[in-house]
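What follows is a single structure, and I will ask about it in a moment.
Only one protein chain is missing from this complex, and each of the others stays in its spot.
Right, subunit A next:
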Amino acid sequence: MKSWLSFLLPNDEYKEKKILYFLSEGSIVLLIALFSIFISSRYVFNFQLDIEFALFASIFIFLGYVLLRYIISGMEYTDVATEHAYKKELKHIFSRTCSFGIIYMLLYFIFVGIPSKQNEWGELLGLLLSICLIWFIISFISLKISYKKNKELL
């Protein structure tokens, strides 16, 4: 089936079908959330959400739902079924996260400049470490679930 969405979908038909399900579920969850916000802000006294917050929350709900479903589905690392492959992929995730951190820092130094104050360093390192940690944890959970699922399918 041809759709403008096709370029976003993987070639594997199982993955494609599951991702389409996640996107559809995410859309329904988003619709319910938006409807709830609309009803609450219109009819519930003292419930006035800031427009920016409401928009950010809507994006977060949709992306968060789809990402969560994708992670716990265990279909990101489809070929990791042995202990050796698992350890190799874990090392790859670690090096990828470190590379991201280093590249981000270099780009920050080039485009924004080297921080001069201690609190600026704190802000930069705090933000960077948080992003890297969250990314690593998400990838680790996804890998762990994928490995468990793949082992059962051998």
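To be clear about the criterion, a residue touches a chain if its C-beta (ideal position, glycine included) is under 8 Å from a C-beta of that chain, and two chains touch if they have at least 3 such contacts; residues count from 1.
We adopt the following convention: contacts and distances are computed from a predicted model.
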Practice problem: Determine which name in "Chemotaxis protein CheW", "Helix-turn-helix transcriptional regulator", "ABC transporter" or "Ubiquinone/menaquinone biosynthesis C-methylase UbiE" the UniProt entry assigns to the undisplayed chain of the complex. | Solution: "Helix-turn-helix transcriptional regulator"
Practice problem: Touching the absent chain in the whole complex: find that residue among A:11, A:46 or A:118. | Solution: A:11
Quiz item: Which of these touches the unseen chain: A:19, A:66, A:81 or A:143?
Solution: A:81
Exercise. Spell out the interface residues on subunit A facing the chain that's missing from view.
Key: 11-15, 75, 78-79, 81, 146, 149-150, 153-154
